[in-house]
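Taking it in order: structure first as structure tokens, then the write-up.
Removed: one protein chain of the complex. Kept in place: all other protein chains.
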Amino acid sequence: MALPGERIGRRVTSAKFRAFLLGFLRLLFTLIITFLGLTAVTFVIGRVIPIDPVLAIVGDRATEDVYARVRAELGLDLPLWAQYANYLRHLIAGDFGTSVITTRPVLSDLLEVLPATAELATISLLIGVLLGTPMGVAAAVYRGRWPDHLIRIFALIGYSVPVFWLGLVGLLVFYARLGWVAGPGRLDIGFEDLVPTVTGIITIDGLLAGNVAVFMNALRHLILPASILGYQAMAQIARMTRSFMLSQLHQEYVMAARAKGLSQWRVVWVHAFGNILVPFITVIALTYGLLLEGAVLTETVFAWPGLGLYMKNSLFNADLNAVLGGAILIGAIFIALNLLSDLVYPLVDPRARIG
Amino acid sequence: MNVFARYSDYSSWLLAAEPASRLQARLGGHYRNWLTFRGNTLAMSGLVIVLGLILVALLAPLTGDMNAATHQVLANRLLPPSASHWFGTDELGREIFNRIAYGARVTLVIVTMVALIVLPIGVGIGTAAGYFGGVIDVILMRFTDVFLAFPRLVLALALAAALGPGIENAVIAIGLTAWPPYARTARAETLAIRNADYVLATQLQGASSFRIVSRYIVPLCLPSVIIRLTLDMSGIIITAASLGFLGLGAQPPLPEWGAMIATGRQFLLDQWWVATIPGIAIFFVSLGFNLSGDGLRDAFDPRSVT
Partner (left out) sequence: MTSSTLTVENLNVVYPSDHGKVAALRDVSFSLGRERLGVVGESGSGKSTLGRAIMRLLQPPARMSAERMELQGRDLLTLPDREFDRLRGKRMSMIFQDPKYSLNPMMTVGSQIIEAYQAHLRGGRAQAYRAAVDILASVKIHDPEAVMRLYPHQVSGGMGQRVMIAMMLVSAPDLLIADEPTSALDVTVQRSLLTVLDELISERGMSLILISHNIPLVATFCDRILVMYAGRIVETCVASRLSEAKHPYTLGLIAALPNLQLRRDRLPQLQRDPAWLAS
């Protein structure tokens, strides 16, 4: 026969599990709705707004039945919601349409250019987090004194300056005038196609192939755009971290921790910083999203063959499928980032856990 | 009567500890906030920059007439900054100083138009969601979340791809992606006051929902929404410039700063001023809005920690 404590324990566990399941389902539901919304918007942009896609295919001298036939083929005679359903079905199957320019499926084009953008965005985020976090914390701890003022001004410049302009100025100064870094593009022409593409990230591929020269050259090309984007990320992260830390540092538990005789370092980083992990993670996810979004601009300036440059070129070549495909991909990554951070919250904050 | 005596009269009237009328109290509150703002040097510098922008835009004709901004004098191509051409000339011989000044007008127009789109939509949706609650709230907030999930620039790109380039389309694109945070803010404020006694009293008197929301709730949302807007301005300006840089947004020969950077890019190495100076202008204006926005937030909400 079960002891009283045991029985209660099991009941509590199943209630906990139910709560967790509900939370997970709610999250999933939000995810689906957001994705549907995203695709609905791109669908509307793609089908409803532009000029007649049938004409674009048959030309304006086609006969009536050719027109009607092509229209039926494209599924344009169906009601709008059916068209949307078709659209969704294709998307989920991975069919983002065909690129007018490369004549390849848009999805494969997108996957080919994605690593370049991911490389740049990830390194920039790393720089931003590694430098921006201590800066934000220091600014909060030394509030009102010169480190605070210095960091605030540094961050203020970072989020007031247009990143594409900063990129241009960076190229002008560090590439043209000083020659410290390599110019636009990911590799000098002589180094192209020297290593097999494993991940699509040239620095890693270079290391994997043991080709140090390629690695170094790729690094010289990476450093300027990564620094500039990293500066943007750093400014954003420092600013938000400072704000979060300030609201923690005058809480009573911080004073109590000091009263316990803990070192300043421990009070600031274990106690105060530990309590801002949730909004901090949110900011990181947001910043990564911003970096991806800014990819269009940075890649244009640095001729970086990633997702952003692909979308811009598609735009100017009137390749609507490619542009919308890229928009969906980036939107999907945004949504995934949000989901990821939602999943991480309970791991770092006991109050976010059920029970 | 001595002017200063009168001023100290107004000042003490506004700051009176016991205001005699609601108007006096309200004006006094604004005056106090203004004093806090004025004490903040950085915020004041920001305000000066913003006012400077407006001034430059208004006085642009003084730098040369409108056509001069688009009038080409090829003999004067790509001249460096000098006493006669303060910011130098661009690749078509146009005076850059002149173009920057008129570009200020373009910037102001874009910013104002975006604000005119974003505020009604954002505040409207936010207050409706907060006031009516229930299913309406859920639907409206899901709708808002969808747009929040959108990367701003990317959506603008997609819209530009569909609608074609042009300044109106850029404004629409930015507006459509910028409104969600305002809806969120407005909703949060509405939720805080929805259950206040005076709102309930007005409901009992039979006022229509529209009247309650527009007369009582919206005015209380406005301060935080405006602060948000000021802080957001820099982002809007940079997004607009980005679109201009990419060739969407304002089309040549309109002197939009972002587009100027794009065309100046080809000459970056030797005639750096063509691309660099418009960027400095963007930076400055963006900085000004950020500083003022921070100052406004400090003045209006002492709870917010800066």
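Letters A and B mark the chains in the order given here, with residues in each chain numbered from 1 onward.
FYI, contacts are C-beta pairs under 8 Å (C-beta built on N, C-alpha and C of every residue); 3 or more make two chains touch, one makes a residue touch a chain.
Bear in mind that the values here come from a model prediction, so they are computed numbers and not experimental data.
Within the full complex, the chain left out of the display is in contact with A. Interface note for the absent chain: among A:176, A:198 or A:255, the touching residue is A:255.
Only one residue in the set A:79, A:196 or A:350 touches the chain that does not appear here, and it is A:350. For chain A, the list of residues touching the undisplayed chain reads 144, 250-253, 255-264, 271, 274-275, 349-351.
Rule of thumb we're sticking to: only the chains that are shown with their structure count from here on.
Averaged C-alpha coordinates give centres for chain A and chain B that are 26 Å from one another. Residues 142-143, 145-147, 149-155, 157-163, 234, 238, 241-242, 245-248, 258, 261, 265, 268-269, 272, 275-276, 278-279, 282-283, 286-287, 290-291, 305-306 of chain B are the ones touching chain A in the complex. Of all the residues in chain A, the ones that touch chain B in their complex are 30, 33-34, 37-38, 40-42, 45-46, 49-50, 156-157, 159-162, 164-166, 168-169, 171-172, 176, 243, 246-247, 250, 289, 292-294, 296-297, 300-301, 311-312, 314-316, 318, 320, 323-324, 326-327, 330-331, 334-335, 338.
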